[in-house]
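Just one protein chain is left out here, and the rest sit where they should.
Now for subunit A:
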Amino acid sequence: MSTAETLADSASETLPDALREEIRLLGQHEAHPRAACIEALQRVQREFRWVSDAHLREVAGLLGMSAADLDGVATYFNLIFRRPVGRRVLLLCDSVSCWLMGRERLEAHLSARLGIRPGQTTPDGDVTLLPTVCLGHCDHAPALMLGDALHGDVDTQKLDAILEAAG
């Protein structure tokens, strides 16, 4: 199986009933249901890590939007993933303060260690490496996020420790 197939696993299933209900309620709480669409996509992503075509269509239906309309919104945002991602997403800041503090070295180290380039996922589906804009942690540059956890003052040694601790 290719990486893409490993990752795409569960994404063709329909959304669980509880999640469908949750998304319907999110829409109802708004004067205009579509206002809930980002939050709805984030919930899908929390469960499935990314938003498949099938799931996108379901969410659109629940919020009274066309799939094309919702896809227009989804693809606009850097952190709504319309392609499969690994179990862990590593967001490595590529903005200016981190660049000044040597983030290029971290990227080279990560690519060598994981055997992937930015934008790719390790063949075992463990880590997706993505460059990201300033994380607002510039006083501790270079910075990165692994999942929901923010890390600052990262050097190659600390980077190895972070990857291993969370492994």
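Throughout what follows, a residue touches a chain if its C-beta (ideal position, glycine included) is under 8 Å from a C-beta of that chain, and two chains touch if they have at least 3 such contacts; residues count from 1.
The rule is simple: contacts and distances are computed from a predicted model.
Only one of "NADH-quinone oxidoreductase subunit F", "Acetyl-CoA acetyltransferase", "ATP-binding cassette domain-containing protein" or "4Fe-4S ferredoxin" fits the UniProt record of the hidden chain, and that name is "NADH-quinone oxidoreductase subunit F".
Of A:I23, A:L114, A:L135 or A:V154, it is A:L135 that touches the chain left out of the display. Taking the complete complex into account, A:S97 is the one of A:S97, A:S111 or A:T156 that touches the chain left out. For subunit A, the residues touching the absent chain in the complete assembly are 31-32, 34-39, 41-42, 63, 65, 72-73, 76-80, 91, 94-97, 99-105, 108, 132-141, 145, 148, 150.
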